[in-house]
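Note that this complex is displayed minus one protein chain, with the remaining chains in position.
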Amino acid sequence: MKNEGKRRIWQEYQKEIPNDHYFYVRSCIRQNFFPASEVMFLKIMKDELGKDIYENEYHTTCSGIGYHSDVVPLETTMTVVARQFALMTEAGYENFAASCITSFGLYSEIMHTWEEFPEVEAKIRENLWKATRREFKTPKHLAHASDIIYKVRDEIAAKAKYKLVNRHTGKPLKVVEHIGCHYSKMFPSKGVGGAEYPYVLTGMVESWGGEIIDYPERRHCCGFGFRQYLVKANRGYSIANTKKKFDSMEPYHPDMIITNCPGCPYFLDRWQYAIAEMEGKTYGENGFGIPVFTYEEVASMMLGYDPWDMGLQVHQVSAEPLLDKIGLPYDPAKKYQGLHREDLGKPVKPGCLKVY
Amino acid sequence: MQKVAIIGGGIAGMEAAGQLNRLGYEVVIIEKNNVPGGNVANWDRLFPHQRPAGEVVRTLEHETENATIIKGKTVINFEKSGNICRMELSDGKVVTANAVLITTGFRLFPAEKKEEYGYKIYDNVITSADLEKMFSSGKGIVTPSGKIPEKIAFIHCVGSRDEKVNNRHCSKVCCATAVKQACEVKEALPESEVFCLYMDLRMFDRHYETMYHEAQTKFGINFIRGRLSETSEDNSGRIVVKCEDTLAGKPLKMTVDLVVLMVGMEGEGNRKIAEVFKIQMGKDGFLDAADDYLNMTQSSREGIFLAGTCTGPKNIPETIAEARAAVSDIHVFLNRQQASV
Partner (left out) sequence: MTDFGYTINKSHRIDLDANSTLLAEKVRLSEPSFKACIGCGSCTGTCTAGRFTQLNLRKMQLLLSRGETAYIKKELEKCMLCGKCMLVCPRGVNTRNVILEMLRVLSNHND
C-alpha cells in the first residue's frame, strides 16, 4: 500500500469547512441509538473549543429515512428540508451542520438539484410559503458534523489526555474506519477525501495516534440500507452484508471501529451479537466483539470524559477492552446508573458474545 | 527546396519523413522527447507476430537519416504568412516550412484517474506499459512485492469507453495487447493462471482472431466477460478483484497476485497543439480531420496535415498507411503551391 497515492487523491478532494458558527441539526435515529454522541459533539465544540453552535427546538426530521424507504415523495422531502433552511436563516446562520449522514447526503442532493433546476427550487419556495409562510436562504456551507470534528482534529489532539495507542505495548491501535454510504458515494466532491478513499475519519485517527486498516471490504455498506432492514424478511440480507465486512477485516485483528453515520455503528455493533447468536461466531479477542464507536465518542475518549457520560454503556459490544488499552479509567459499578445515579438494572447477558 | 515540418517523431512522423525525403523535400522533425519513437519505443514486443518494437522503431529511424531532428523541443507559437509557416520553438529558435504535418499521437491514459482501481495505491496494480517495461528489462515477471505471480488479471478498457474520464472512444489496440501480454506471461510462467476481464473483445484485424484462438487453446487464458468494478488489497498484499461475470449473470470475486490495467489512448495531449496551430479539436482531445470518411489527413486549416493517432486510436499498420497518405496529400499541395508562385 502506497500512502502517498492516497494523499494525492485526498489533495483533490478538499472541501471548505468553516471553523465556527453552525446551525446544527440532530439525527432522528442517533438520538435513540447513541444519544450521548450528539451531546458530546456540542460539549466539545462549545465548552472545549469555544465555538458557536446553535440548535433549534423546532427542527424536525429531514424525512430522508422516509424518502430512502420509498414512503415520502421527494417534493415533500424537499419542502421539509426547505423549512430547516428557513429555521437556519431565521436564526441568522449561514453554515449548516448535519449530525446524520443520510440528512447530509439528502441536503447535498437537494442543493445540487436546485442548482441544476432552479424551477424546482422556485416550486419548493412556493410550497413552503403556502404551508408555513416561511422563506429561506440556502446554506453558504453544508458540513457533516464529522467534517467539523475533522477540521478541529488537531485542536482536539492538542487538548487530548489519551491517544489511540495501546499503553501496554506502546503501539498505535489498529482502527477500522467505516464511512456512511451517503457521505460521499453520491457526491464524491462533498466529502473530505472523496468516495474511494475518504479521509474524514482517517484524518482523525492519524491525528489522535491510531493506525488505519485498509481491508478488502472497506468500501462495502454496513448492511443497514433502510428497506433492507426495516422489513423483517429482508434482515438476512442486511446481516449478510455486515458479516461480509467482519469476515474481511478479521485477519487484521482490529482494536476498534470508528464510524460517522447513525446506522453504521448501530448495525456493526448489534449485528455482532446477532451473528454470535445465530452462528456462534465472534470477531474480537477472547470471544468479545470488536468495539464500535462514533467519532464523537472517540473524540470524547481522547479528551478523557467518563465513558458512561458519553454513553458507552448502551453499546452491545463491550467498550471496556478498548478503554483498558488506551488507559481511560471507568467505574464498573456506575455503568448502569441513570443521570441522577439511580440504579437502572443490568441488561441480560447474551448467550455467545462475551460482554463485561 | 520546399520544406515540410513534422511535429512529433513517433512512428507516423518518422515514416512520413522518409517518404517526403524520397520525394525530394527537406524535412525537419520537432520531437518533444529526447528520443524518437513515441509510445511504440516504450513497448517490448508488438502484436500480432511478437515483433520487437525496437526493431520497428530502428527501421523507421533509419528512414529519417536525411531529416533534421530537433529533440526535446515543442512549438510554442505558429504564424502563417502566404506560403510560409513560421514556428517558434520552446528554446526561442524559429523553424520555417511550406507545410506542416502533425503526428503528435496519443497519451496513455493516466490509470490513477480511476481511483477505485488502486493504481499507485496498491503495490501490485500495474499498467500494460509497466508490464512492457518488465518484459524489456529481461529480469522476468515479478510483482512489485517481489513475488513470482501465480494468478494474474488483465483488465481491459481502462480509461477507454468510460465517460467518467471523458473517454467515450474504444482505444482499439488494448484488447489485442491484453491477449498478447496474457500469452507472453503464460509463456514465461506456464504454471500461472491468467485471466482477461473484458467488456467486448474487439479483435478486429486479420490476425487477431488467431491470437485469441491461441490464447484459449494453446495458452489456456481464462476470459471473463465483465468490467472491473473495484480492487482492494488483502492483508498479504494480494489484490482482490470484483466484477460481474456478465455471461453467468453473477457477481464474481477473485484474489490475484498481479493486476495489469490495459490503459487506453487519450487525445488529451493534443490540446496545446490545437491551440498553437489554431486547428479544430474534438471534446475528446483528438484532432479533427477535414472529413472523417474521405480525408483523414487534412486538418481544419490549409497547409496543416494530420496523420496517425492524433486523430483517433489506430494500430501500427493503419498509422503507417496514414502517414504515407498524408505525404501524398502534402506532395499534391506543395506542387500546386509551387505552380501558383
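For reference, chains read A and B in written order, and residue numbers begin at 1 within each chain.
Basically, contacts are C-beta pairs under 8 Å (C-beta built on N, C-alpha and C of every residue); 3 or more make two chains touch, one makes a residue touch a chain.
The model shown is predicted, which means the values in this text are computed figures rather than measured ones.
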Given B:N34, B:S81, B:T217 or B:S340, the one touching the chain that is not displayed: B:T217
Residue of B:T255, B:S300 or B:Q337 in touch with the missing chain, whole complex considered: B:T255
Given A:M78, A:I239, A:I290 or A:L322, the one touching the chain that is not displayed: A:I239
Missing-chain contacts mapped onto chain B: 201, 212-213, 216-217, 220, 222-223, 225, 245, 247-248, 250-255
Touching residues on chain A - with respect to the absent chain: 232-237, 239-240, 243-244, 274-275, 277-280, 351-352
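Please note the rule applied: only the chains that are shown with their structure count from here on.
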Length of the line joining the C-alpha centres of chain A and chain B, rounded to whole Å: 46
Residues of chain A touching chain B in the complex: 1-2, 5-6, 8-9, 194-197, 214-219, 251-252
Chain B residues within the chain A interface of the complex: 112, 115-116, 119-123, 230, 232-235, 237, 240
